[in-house]
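Sharing a structure below in structure tokens format, with a few things to ask.
As you look at this complex, bear in mind that one protein chain is not there, while each of the others sits in place.
Labels for the chains are A and B, by order of writing; each one numbers its residues from 1.
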Amino acid sequence: MNAPLNYVPRSDFKKRTFAATQDPHLRQSFRSAMDFLMAKRQAQFPDQEAFEHLRALGEEVRRYSLSRLPELLEQLEANLTRNGVKVHWAEDAEEANAIFLEISRSHGATRLIKGKSMVSEEIELNHEMAKHGVDCLESDMGEYIVQLDGEKPSHIIMPAIHKTKEQIARLFHEKVPGVDYTDSVDELIQIGRRILRENFRDAHIGVSGVNFAVAETGSLCLVENEGNGRMCTTVPPVHIAITGIEKVVEKLEHVVPLYTLLPRSATGQAITTYFNVISGPRKPGEKDGPKEVHLILLDNGRSQAYADEQLRQTLQCIRCGACMNHCPVYTRIGGHAYGTTYPGPIGEIVSPHMMGLTATHELPFASSLCGACGDVCPVKIPIPDILMRLRREASHEAEPGRPALRGQGAGRNRLVSLAFAAWRTIYSHPGLYRLYAWAASRLNFLTPKSQLGWTASRTPLIPARQTLRDRLKNRA
Amino acid sequence: MSARDNILARLRAAPRSSAPVMPDVAGRLADRYAALRAPEADRFGTFRSAIEAAHAEVHETSGAEWPALVVRLCREKGVAMLACPPAGDLSAALMLEPDAPEIWGYGETMEAVKGRLFDATDAGITRAHGAIAETGTLIAWTGVDEPRSLSLVPPIHFILLDRSRIYADLLQAMTEEGWAGRLPTNLLLISGPSKTADIQQTLAYGAHGPKELIVLVLNPEGVAA
Partner (left out) sequence: MEKRTYPGKPRDVYLYATCLVDMFHPDAGMDTVALLEREGIRVHFPRDQTCCGQPAYTSGYPEEAREVARKQLDLFPLPWPVVVPSGSCGGMMRHHYPRLFADEPEARAKALALADRVFELSEFLVHVVQVKLTDRGSAETVALHTSCSARREMGTHLTGADLLAQLCNVKLEVHGHESECCGFGGTFSLKQPDISSAMAADKVAAMQATGARGFISADCGCLLNLNHTLEARKEAFRGEHLATFLCRRTGAKP
């Protein structure tokens, strides 16, 4: 349809979004998947008032927890330690991977089996472990499919949402020895089940993420449907959990509103098949469960968001994915185009802290600010407001006396700044504006016919021959 | 300075929001759960329809009749080997039944029984600690008497539920029983057989855990099954 804009150099992000929007197959599969997820979520919240009441409580719990974050992390650490869980802290991906490697080496472990964990994607655990001869296998069906194809997840809840069953059927047939082509979903799942079961049984270490960490009890809560999370945290002799530092809540009962909101918002389920509350390794007399449990608390830029009261709201996120399911941009380009672990609206506001604005300054602009994300967020993160804030930080140097974000000002563009300076001058001086409007309308035949991105798929904007104010004046 | 000290120092240096007030979760959710908590509410009916909607099978039975029912279901489902908790009461009751499948008690550590559990066992049976009506959820309180893997690894999971142990909602179960002060190493909420929709949003059961979840509800004496 529309031709690439050859006269503007395309960034990698723009190249990816262009390719995605031109791929009818991708457009169709995301459209139908998002329609499906939106309808399922809507069915779980039939009463808007009740939803607002519930999410106000969800927001309150998250804000309260964040307001006491350092204290709660210490309380969590103390109670986990009391329960026999070893707690580690990592400032960034490198430190977290080093901890994984050290634990693996101390057990002579070469086979890790992993339940779904976006934080492990964030630190590129599989890739880093492979460098050291440690094999880390994904066990969530979607993650397994994506790993088998050498890809990354395109959605935080449904990692293989970009693939059709026919593509998965071909993938299994090509990559899994002895598998005939079948596009029956049941048969494909049973193939995955058979292969992964052997790995649950024989892996040396199980890896998982954490949905909520409870400070008062020293517990890790995992939410899932498949049972692979339970397998990873039950069968191997060692369990390593990894989580961002923001996931802690104080009281066990604080989990209730969050868990009520999470699956309903994510996949439109009232509840997941499993809610797994882990409060320690196998105790004397117990027949199973890991003998060693570790928790890695990862910062990786979260404390930068925490340092600012507006940006801190980013950390309220419970990773349901509703914002991407409802995002018209995500629906058009899918998850891979973002080039980040977390795609969609939440990815646009959290990735700048993890990766710095130098790598991510375009992301806050990849939104029409339609507000759908903020409307469905179960913990009321004002995503559009934070996007606008990050647009500012991407376009300006830090103000004196205020800490700069990593990569602050990386998206600064002299021409854009000049354009807005000129705009301000004209539009804050009514006389100048009238002159400008008069000239632009009388001389509208001089309007450039090529107007940057606008005319890529639209006819040029040309002012009317006579402005409204002139017409009103003439009438009077 | 360790990573821990650095992270905590950065968090402490951040501006603190105004004095935080502990959210009143119970108070704020009271309305939501009022109807289900009322004495006349049909908790069993709510539980049953919710868990059946999640593809679980529910049978009403009694303290005397459940072993025969389990044996019949085992026969129908082709279960040749059934794993039971270590305590022995369930296995003893089942072994009295004619035509019972092969039964083993989970009396050793998982390392010792892993091969049998993963590769030869068709079904496991456990006792539910209780249930939650709102969402059709079983509470599994694992520990010395109940290995975690018994409700996870075998392809079929039978679970006995005492009908009098159905709470209205999760918050009620949690607060009335004081969970925060006495959590087991692994508390599980189970709301159906294992499932996934990771391939083209098509629901498939038996992803990694049990393909079938069979709930045997034990009615108190005098309540007809």
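Operating definition for what follows: a contact is a pair of C-beta atoms (placed from the backbone, for glycine too) under 8 Å apart; a residue touches a chain by one contact, two chains touch by 3 or more.
The structure displayed is predicted, hence computed values, not measured ones.
> Missing chain touches which shown chains?
Contacts of the omitted chain with visible chains: A.
> Would you mind spotting which of A:Val87, A:Val207, A:Ile333 or A:Val350 touches the chain that isn't drawn?
Only one of A:Val87, A:Val207, A:Ile333 or A:Val350 touches the chain omitted from view, namely A:Ile333.
> Pick from A:Ala43, A:Ala78, A:Met388 or A:Ala404: which residue touches the chain that isn't shown?
Touching the chain that is not displayed is residue A:Met388.
> Spell out the interface residues on subunit A facing the chain that's missing from view.
Residues 1-2, 5, 14, 17-18, 21-22, 27, 328-329, 332-333, 364-372, 375, 388, 390-396, 416-417, 420-421, 423-424, 426-428, 430, 433-434, 437, 440-441, 451-461, 463-464, 466-469, 471-472, 475 of subunit A touch the chain absent from view.
Note that only the chains that are shown with their structure count from here on.
> Just the number, please: Cα centre separation of subunit A and subunit B in whole Å.
Here subunit A and subunit B have centroids separated by 31 Å.
> Going by the contact rule at the top, pick out the subunit A residues touching subunit B in the complex.
By the definition above, subunit A touches subunit B via 33, 36-37, 50, 53-54, 57, 60-61, 63-64, 67-70, 73-74, 83, 89-91, 95, 139-142, 145, 158-161, 163-165, 168, 185-186, 188-190, 192-193, 196-197, 200-201, 216-217, 219, 225-228, 230-231, 234-235, 237, 245, 250-254, 256-257, 259-260, 267, 270-283, 285-289, 297, 299, 303, 306-309, 312.
> Going by the contact rule at the top, pick out the subunit B residues touching subunit A in the complex.
Checking each residue of subunit B against subunit A gives 2-4, 6-8, 10-17, 20-23, 25-26, 28-29, 31-32, 50, 54, 86, 106-111, 114, 118, 134-137, 142-144, 147-149, 152-153, 170-171, 174-175, 179-180, 183-202, 204, 206-210.
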